[in-house]
Structure formats: C-alpha cells, structure tokens
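Following this message is one structure expressed as structure tokens.
The complex appears here minus one protein chain, its other protein chains still in place.
Now for chain A:
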Amino acid sequence: MSTREYMLGNVAIARGIVEGGGQVISGYPGTPSSEIIGTLAGMKERDFYVEWSVNEKVAFEVAAGAAMTGVRSVVTMKHVGLNVAADPLLTLAYTGVKGSMIIIVADDPSCHSSQNEQDTRRYSQFSLIPCLDPSTPQEAKDMIPFAFEFSNKVQMPVIFRPTTRISHGKSDIELGPVEETRPSAEFVKELERWVMVPKNARIQHPRLLESQKIMQEELENSPWNSLELTDGAKVGVIASGIASVYAKEAIVKQGTNASFLKIGTYPVPESKIRTLLENTEKIIIFEEMEPIVEEQVRIIAQQTGSTVDIVGKIPGPVPRIYELNTDICADVLAEVLELERPDVPAEVAEDFDYDRCRIDLPMRPPVMCPGCSHRASFHVMKKVYGKDAIFPSDIGCYTLGIQSGTVDTTLCMGGSITVASGMYQAGEKKPICCSIGDSTFFHTGMNGLLNAIYNKADITVTIVDNRITAMTGHQPNPGMGKLATGESTIEVSLEELCKSMGAGFVETVDPYDLEKTEEVFKRAKEHKGTSVVITRQYCVIDAKRSGIRRKPFVIDAEKCVGCRLCVNLGCPAIEFNTTTKKASINAMCTGCGVCAALCKFDAITEVKK
C-alpha cells in the first residue's frame, strides 16, 4: 500500500503533529496558518485536545501551560499573531518547558494576505528560542516529530516557521509512523524555574545564554542542514528555508558550478559555514526577507579572518522585500557571476507587464461576497455619519469595505476601537464610527472597548457580527456556541458583554433591514459617550452551507431609470449596461434584498416562481 498522499502543506504539518504525538494544540486563525488546526479539529477520531483560542497570546499560554506539565503541545498563528504573543514568548524562553512545545508561526513574504511581511526568525534571535525553517511541505511534516523530540531534549520551546508557499503549497507527501506513547501530564512545582520573579529570572537568563551553544551543536548535525562541497567550485551558495529550492533550481538552470549549503535551523550551523568559507572564494546568500543568515555568515567570516567575498542583501543584489523565486535567484547568479540568462532574454524579464498584451485588463480586486451583510452595514454607516466622518476599521472580511469608503484605518487585530478612541481624545471633532468583526472583537477588541467606555470616548463602535470568523476560512468563535471540533458550548452574548463593560448604548439590528438600521445608527450618533451597534446577520457563505435559501432578486428593465443607486452598493451581483443605461442582476444574487430596499422606483423585486 502506498504511503504517499497528495496534500496541502498545512495538512502535512497537521499530519506531522499526529505523527509526533501532539497532545494539546491551540491557535488563533490567520492566513496562511489556519488549516493546521482546521485539519486536526475536523478529524473524526483523535487522541489530542484541540482548540481555537480567542487570540494568539491566550493560545500561546494554553500551550505553554500544557508543556509545563510534561506533555507535547503546539500553538499555531500567523507572523503578526506572534506580536500579540510576544509577551509570554520572551519569558517562556527563560522558564523553558518540561514536555515539548512547538510554536508554529506562518510567515507571509509578499503580504499575500497580511498587513506586513515581518520575519519570524528575528523573534527567534530576539527570544533566543531555536527555529526550524522548512524548504518543502515534506520537510515541514518531517520536522514536526523532530521538533517535539528536540524540544523535550533541550527543554525549550521550538519555533517552527513555514511560509505561504509551504503552508499553501501542495506536494506528494511520504507519510511516517504515528508516535504511540503519550507522556501524562504532571506539573512539578519548581519555583525557581516557573516563577519569574526578578530573583529567579536573573538565574534563568545566563542559563538561557549557555544553552545556545548546546542547541546550536545539536541542530548543526540535524538532517535540516546539508553541505555539498563541489570539486573545483570557487563559488558557494547558501540558502535557507524555501529559498533553498529556488536557489537550487536556479543553479541547475544556470549550469553554475557551485558548492551548496542548505540551512534549515537557527542558531545557524556554524561549522558548516566555516567549512564553506574555507573552500570558496565567493559566497552568495539567498534567504527571504531579513538578512539573518547573512549577518551570521559575516560575523563568522570576521571572526575567522576569512577574506571570502560575501554577496547578499547588505548591500547587494538579493532583495530584502517580497518573496524570492527561481528567476530572481537566476538573475542574481547571472549578475554576480557575469553569466547570461539563456532561458529568459533580459529585456523580457525586466519589461514584461500587462502593457505587452496591449489590452487593458480590468482590475479584479477581492470583494465582499454578493449579499454580504457588511455591505449593508457600511452603506447605512456612511449614510448616517456622512462622507466626512472617520471610519477606523480592523482585520477581517469587512476590511474589503475599503471600496465602500468606510475603512479609513487598518492597523492590527483589535486596533479599530483604540485608534478611534485615540482620534477622539486627540480632539478630533468629526464624527467617528469604527467597525470590528465578532471574532476580532473577542480577540483584542474587548479590551479596547472597555478602555473607550472607561475613558469616555464619544465614538460609535459597530460590531459587524456575521457569526463566524469568515476571512480565514470559517472558524468558530465564542459568539457561536460551537467549539473547533463542532461540539456545543456556551454562546457569549455580545450585548451583555458590552453592557457589563458599561456601554450606555447597545443595540442590535439586522443590517438587511436598512430602515431600522438607519434609525438605530442615528440614535447611536446622538448618544454622548461610547455607543455600540451590533449589526447581526449570518455570513452568506455559511448561510448557504447551513441550508438557508433565499429567492434571488430581479430588476424590471421598464421601471429601471438608470439612477445607479443599486450599482453603487458595489455588489458583484448587480451589473450596469452603459449602452441601455439599465441595471441588471446576475446569477450570483443570494437574495439579501438590500438593493430592493434601496430602489426608489420599485424596480427590484424577488423572483417569483
């Protein structure tokens, strides 16, 4: 029987957690990390605990607590999530763990779906926690059982850092055996180790520094670093993580005679770097984002008095921004080694853009779905508060409301209410109405609302509650009465929560009911102090999946006067024919009825059957 399966990188990572015998797995959704927990939670039979936590710091601490008792734990998040969890991260380095803990942080070079492209390897250096950096989905899966074992051996958590192309790449994966033994949880009181009062922290810091050398030596000889010295090669190429497959392909394509050092661990393999320095005249370093390997190589070269020419990013031809790829690596090799690019003529590589096609392509930006209730909420918000009002927003599907003119700021998860408060406290006189999703509110929005109410910020907070964490792929949250595994649980009331924090105005509306929604927003605007409007309607994708069927709408061409009011809603289901000057509704209509409510000429009606 074949043990090879075709799977998504994140599914392979989940499989690695099963193979390694993971026992407690927590996380907060974030692209490109979300499918790891999604896969584990969806398994019909499981002998591990899995949860979606309310934010990354919480998830981190749940996993840390588990690892303190001696079991194998995992926490998952995306790179920006580690900023939220940075507080426990830096101190857990001091305490270490008793069992095993893997901190999975998915990086997103090129910001495919992120607000920045920070490099998690910097956190590894910063916290002195070792990091594993896979180059393929297969390696990602294989690294997880290794990481559990290594973490337990050195009694330290391990950062595991896939990137978008690993997490959302697919590959044939060779499956391994599943670890059957499960250490049982038993917390042993050791105050010097677990209680980081200053006296104890002062002891742990030098211990942490001493452990670096041991971890470096242990990782140096792991299978994740490999050095191929090529006879007669004057050039050495060093590449880390996913850059190593790009670099390898570029070397083959360019026919470059080079020695090759692949790096997959931090601290970096120092002896291998020294060996390469001794055997080459020039070293070219490929790594995505920050020049972390390069800095280490330059330090080692300086320490050893090496005169090897080092080419990378400081300064150099390898870009410090966005993703790398085979073409960039081939271009750098060509430039540094003064070679031709036989496969791609230089002028094509540099000049290719859509202009070459000489047909203007329409932009195709991601948009809110047809029938999405956020569109209706934003429509009313804009109408009531006016175009001059300030609309701070947050991170989720509703960020796509940027096209509705109701997203003026997006800083970080939970940043909308706090930014709105800051603007008000600064003396801003224009009306301020911020928006935040249900999951984001539970993540870190709650603290911001408490602060706004406590400090008397006169703002309106709109909680656009679509009953799910939609943007990252429909994960449950505390507002839904459902756990990661589908099991029932308490359903937190947003209304009661906001009232208990002291909000003087809390109202819930169905945003599809435009009239009522407008009336509520008007009263919220008048309210002195922090007002909360909860606009609640199921996510249209989720509604469809759960069997809610609405009749689509149609536009009567005879009644349509071409006023474009419905078109301006920005719904993908509404089209406008510039020749006939009439609007029409296409097959994407989900039957929300918002356009019908808008139409002043009664031209839009439900399809009758």
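We adopt the following convention: a contact is a pair of C-beta atoms (placed from the backbone, for glycine too) under 8 Å apart; a residue touches a chain by one contact, two chains touch by 3 or more; residues count from 1.
By our rule, contacts and distances are computed from a predicted model.
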Absent chain per UniProt: "Formylmethanofuran dehydrogenase subunit B", "Indolepyruvate ferredoxin oxidoreductase subunit beta", "Aminotransferase" or "ATP-binding protein"? "Indolepyruvate ferredoxin oxidoreductase subunit beta"
Of A:327, A:495, A:518 or A:542, the residue in touch with the unshown chain: A:327
Given the contact definition stated above, which residue among A:359, A:426 or A:490 touches the chain not shown here? A:359
Using the touch definition from the top, which of A:84, A:369, A:433 or A:494 touches the missing chain? A:369
Identify the residues of chain A touching the omitted chain, counting contacts across the whole complex. 4-6, 31-32, 112-113, 136, 165, 168-172, 242, 245-246, 248-249, 252-253, 325-327, 330, 343-344, 348-349, 352, 354, 357-369, 397, 400, 403, 471-473, 564, 567-568, 570-572, 574-576, 578
